[in-house]
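Only one structure is covered here, and it is reproduced in the block below.
The complex appears here without one of its protein chains, the remainder shown in place.
Lettered A, B, C, D, E, F and G in written order, each chain numbered from 1.
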Amino acid sequence: ARTGVPEVVFAEGKTVEQIDDILMAHHERSAPLLTTRLTPEQMAHLGALTLPHLSLDPLARLASHRAPIPAADAPEVAVVCAGTSDLPVAREALLSARFLGLRADLICDVGVAGLWRLEQHLPTLTRHRVVIAVAGMEGALFSVLGGLLPGAIIAVPTSVGYGVGAQGKAALSSALSSCAPGVLTVNIDNGFGAAAAAAKILRPPQIQSDNPSG
Amino acid sequence: ARTGVPEVVFAEGKTVEQIDDILMAHHERSAPLLTTRLTPEQMAHLGALTLPHLSLDPLARLASHRAPIPAADAPEVAVVCAGTSDLPVAREALLSARFLGLRADLICDVGVAGLWRLEQHLPTLTRHRVVIAVAGMEGALFSVLGGLLPGAIIAVPTSVGYGVGAQGKAALSSALSSCAPGVLTVNIDNGFGAAAAAAKILRPPQIQSDNPSG
Amino acid sequence: ARTGVPEVVFAEGKTVEQIDDILMAHHERSAPLLTTRLTPEQMAHLGALTLPHLSLDPLARLASHRAPIPAADAPEVAVVCAGTSDLPVAREALLSARFLGLRADLICDVGVAGLWRLEQHLPTLTRHRVVIAVAGMEGALFSVLGGLLPGAIIAVPTSVGYGVGAQGKAALSSALSSCAPGVLTVNIDNGFGAAAAAAKILRPPQIQSDNPSG
Amino acid sequence: ARTGVPEVVFAEGKTVEQIDDILMAHHERSAPLLTTRLTPEQMAHLGALTLPHLSLDPLARLASHRAPIPAADAPEVAVVCAGTSDLPVAREALLSARFLGLRADLICDVGVAGLWRLEQHLPTLTRHRVVIAVAGMEGALFSVLGGLLPGAIIAVPTSVGYGVGAQGKAALSSALSSCAPGVLTVNIDNGFGAAAAAAKILRPPQIQSDNPSG
Amino acid sequence: ARTGVPEVVFAEGKTVEQIDDILMAHHERSAPLLTTRLTPEQMAHLGALTLPHLSLDPLARLASHRAPIPAADAPEVAVVCAGTSDLPVAREALLSARFLGLRADLICDVGVAGLWRLEQHLPTLTRHRVVIAVAGMEGALFSVLGGLLPGAIIAVPTSVGYGVGAQGKAALSSALSSCAPGVLTVNIDNGFGAAAAAAKILRPPQIQSDNPSG
Amino acid sequence: ARTGVPEVVFAEGKTVEQIDDILMAHHERSAPLLTTRLTPEQMAHLGALTLPHLSLDPLARLASHRAPIPAADAPEVAVVCAGTSDLPVAREALLSARFLGLRADLICDVGVAGLWRLEQHLPTLTRHRVVIAVAGMEGALFSVLGGLLPGAIIAVPTSVGYGVGAQGKAALSSALSSCAPGVLTVNIDNGFGAAAAAAKILRPPQIQSDNPSG
Amino acid sequence: ARTGVPEVVFAEGKTVEQIDDILMAHHERSAPLLTTRLTPEQMAHLGALTLPHLSLDPLARLASHRAPIPAADAPEVAVVCAGTSDLPVAREALLSARFLGLRADLICDVGVAGLWRLEQHLPTLTRHRVVIAVAGMEGALFSVLGGLLPGAIIAVPTSVGYGVGAQGKAALSSALSSCAPGVLTVNIDNGFGAAAAAAKILRPPQIQSDNPSG
Partner (left out) sequence: ARTGVPEVVFAEGKTVEQIDDILMAHHERSAPLLTTRLTPEQMAHLGALTLPHLSLDPLARLASHRAPIPAADAPEVAVVCAGTSDLPVAREALLSARFLGLRADLICDVGVAGLWRLEQHLPTLTRHRVVIAVAGMEGALFSVLGGLLPGAIIAVPTSVGYGVGAQGKAALSSALSSCAPGVLTVNIDNGFGAAAAAAKILRPPQIQSDNPSG
């Protein structure tokens, strides 16, 4: 909050009651609230509330309440993901970015097993200061993008993988060891964290310097 | 190169002859060249060359040849480091950032064992889109900054530490697990990588300068 | 027992019958007994017993039988926790401390993402020889407290976290690598262990009360 | 400093000049200063200075300048170590404890391969609120002491060991997993940290509350 | 088989049909068969068969078919375990030892948190060439026994533990790093393996040399 | 030997005398011998011998004695390496392959930071059943080649890297987790192993079936 | 696809709808499709479809649609597995190999606890350029085969194991560290990957058949 990021709740490990309380408090104050990592049960509970300004995304496992509408000239970020199994994390990044005031688009299925599919998107991707890349397995996509794009890459390793790649460890170490310059990393599956960093980077500083505590 | 980052050489594991060849080629072309991770022997060899446009920094272990002079209105980045043992990595970040066209300053000795020393620098740090934070041991500085600043943090964990913190592992996992939003990470001791990402984010590429918010 | 710590049973991996047997033996002897790490099934079973001197805490997953009432001048310990997800472990520490004869209070939600919330509690915390700090994720709270308080910190890393912070590993390595002096550590999620150590430190054993400084 | 712990410098990774500067500043202010983890070269350099109030301990690798003399009724701590290979770390703990105002004694060579040697010391050890235990290899000493003593154990795992016990990992995990209540842990080889925690625990709180910032 | 060890089946990951087939083949040949690591479902299935020479032990999760009756002068092994949570593994060792022709007894609940309980058993334990020790958590029992007994210890680390001790890792590294001479180790939870090694050690070699292949 | 692979000696950890003995025995029998992983001292010693049929390669750290001359129609393998730091391992693979009877060529400096340099080599690489790829850091090259080539890739992760990529761990896990089909892996820095496997794959089976033992 | 490998889908983490869509698209185009890692639910769903050209293998967890019929002179690969617990992975390799156009046979139950059972198969195995070996636990089979056979071994470590061998880690490190030449490795449980590599090696692509040795 004090750093200019609107309130976001991490639902994992919270009871339905705790989530309810926080949501209702924001509903009453007409305040924006993003809730991430909802379980199917929590999701079902929120769905049954039929709150007017609440929208749910089951794939991304998040609930967005009174999400601010990004301005037409809001800064832009691109989210790129390697395969369909990475979609939940990629959508968490996408929807978080929009909640935090950015314009954002998603490009999917451009993993290294089919590099040629990436080429058509290069003109678009070249325009961005920051591209969020979401990939599991060996995470080769991070280095490939880092070697081709002028902007920085925020790598989100996903827990898609097995054996030595289980829980996203191989993808994470690829992101950190990348020999392409400009690859930054967040924790495994942390789509929200990537979007939050992008928002902190891209939002116009005048707004930021208005913030008395920051 | 293709992505707009000038040539940078990683000296570790290269022979003095190989480094010499690359340097001389750039000298002849009057081209800029940054060399990082020089060993004392490689450093001594370069020092003996007395090349006119080559400047050496033994602490940061790098050599900068025909570094471009940052424009007076070049974008700015701040480098913050926890203790004096983190200085070599912090200076690698600082000098790399300048080589890559940014204006950059260094604030040292603000680790969590003396948090009150950080306070006086907050007004300055609040002005930046991106702050590079360099810390070893348990890396608590990353979260403290992430919780206080409106811009994004690029955390550079250093290999300063011992026991479970040896080789920077504790600091790295702190950076990645930080519960403060907007903390991005590069590999342990990778001061150059942090600077390269900052430069890719902050430099106004033609296309980006068309973008009103960039 | 021989070391002055009343009987405590670790329920995990024990059958309902085994726990029943131990509890009934203590009931008959009117002896105090603390049972930790109860599963919901074990908890339900104990609840159905309706034993007069048994009190259950589902969040902390423990059952306290004939807990001794701490004397009004009993030594005091403070339990501080970073977020609501750390509450189960924090309450295990709190209730164990009371069972072991200490006066104990709990301060919650003072993690590093909102450091300013910690400030109001500093005058209280400064009065203690020992403060139990409970935190997951990157565990930056341990170092922050270690840098601000005159007493020792017993860090209890929790298994709250994911990716590189999964199972409490990042928080544990932060506690152990802390560059703030006076941070001691127990195993991940071991709230009872922190309370037991605090009790062994603070209780005035006859021999210790001979010691003018104790 | 603000937390009441006198200045302590960690020498590892500092240049002889940096250490010299700090030491001379304290010499001029007649202020106490403890320097730990000195290399043989740094040690030789300090030895050649022949400063009047500086005393060196090569085994413990530390230098103590104007160490305060513990009062006759100062609180006491015991340091126990498993074998002669653990002596450097045990002495770091011992001398640090004295520097920090405690009375402290060392009992050596009581490892589990010769448990009967421990028995004669039990009456003494039973008198302490806190016992610092220093052991490498498998660190069984921590649990043995935790099971026999009424006070808390501060375990200092040492890097003495090889194979799976290399760098102190087996001893550390033994300390953290101990099934004896009241075992607290610091980082591998961190004798100073154990002493600092003991000092923060044992010093009379009135002195602590005098500290304006604490 | 060729090495003189009767047939033993590891049930984990086998279908009920596969286990049935093997068992029936042995039933028809009136041959001994030990089946270990049975799941509750597999156990229930075998129980329903009501085979005359089959005896089941649910705690040890094994089924013994036509177990040979150890001779009155058969070699002896002792099984010692630290706590009740280690009982499943200890009984797997005990019953396997008997199946393999040894006389075997079990001593339970002599962990290091209550070392004095071990003393009464020392005269018995001193008589054995080989003692199987079963312990989880930090596994201090292995070193304590290794330091007190003239025979060799076969350490069986159990997966009883949490945090850094989860899955038996701390107990295993204690066994391997033990500074008491004569501690041998098998895999975590491998009670059968300990018994098999004891049988190979203790069985009279004349029988062994009769075996044409080994 | 029995499997048709000529004698190869791993020099690491052998004395100069031991290597000498083996070499002289082969010299007397006029038999081929490949020696890998020679230290500079061992290399210097072999150089001083001035044996007629011995050729040394200091970069690859190997010595080849009476290497068979590959037939003009011998099967071919390509070795591709990411950067100049990977050259020692790549040359070990190249020269081993030739020693084992293959025709082999080396393509260098085609890492993912400069993917476009790879394109010109694709027509050549497409002709091979097996391509040996040598890369350190994050090893993205393995997946890129696996996605582009019809033959199988034998990935040789190198120990070039630091931080999480130190000792080749990131490159190894990339190779094993690759989502491109047909990527096989050998141990870190094992250039010889890659060549030996290529030779076992590519040598015409008739020669193989002539070998009575295998 | 571009590399000549027919379409293969990795079902883990995909919804039944997504799998259905892909399958129906191939059904309509009469195109071959292999689906691996099907869960029992996905399997049941596909079974209920009663598609004419779809054949399911529950043990291998795969579905093969319009599998090409290998030519009578198609290249051959052998699959060897250590025990019955390794069968699911071994069959994934076997059926994938056939789907990819190879002739393939499976030899089971030749693990090192019964090495003599392997001998009878050596004449057959000696004929192959490539043998796929599937083993869990300690994976000694890989080295035994590598030491006996003239062809290369593709080791598939399986997740069969417990304790230090859990999740296939011991088998994987055995494969990678094998001191027998010619052992190549794929990820744990990756039977498909082994088959894909074998197919890329053995299939006579037009270009390769120009090559006299291929």
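One rule holds in what follows: a residue touches a chain if its C-beta (ideal position, glycine included) is under 8 Å from a C-beta of that chain, and two chains touch if they have at least 3 such contacts.
Given the structure is predicted, the values throughout are model-derived calculations rather than measurements.
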Residue among G:32, G:70 or G:147 touching the omitted chain: G:147
Per the touch definition above, residue among G:75, G:88 or G:111 touching the missing chain: G:111
Residue in contact with the excluded chain [from E:60, E:78, E:152 or E:170]: E:152
Residues in chain G touching the chain absent from view: 82-83, 111-115, 137-140, 142-144, 146-148, 161, 163-165, 169-181
For chain E, the residues touching the chain missing from this view: 2-5, 8, 73-76, 126-127, 129-130, 146-152, 154, 172, 176-177, 180-187, 192-193, 196-205, 208-209, 211, 214
Touch list for chain D against the chain that is not drawn: 84-85, 114, 116, 160, 162-166
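The working rule: only the chains that are shown with their structure count from here on.
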Whole-Å gap separating chain E and chain G, where each centre is the average of the chain's CA atoms: 36
Residues of chain E touching at least two other chains: 114, 163-165, 172
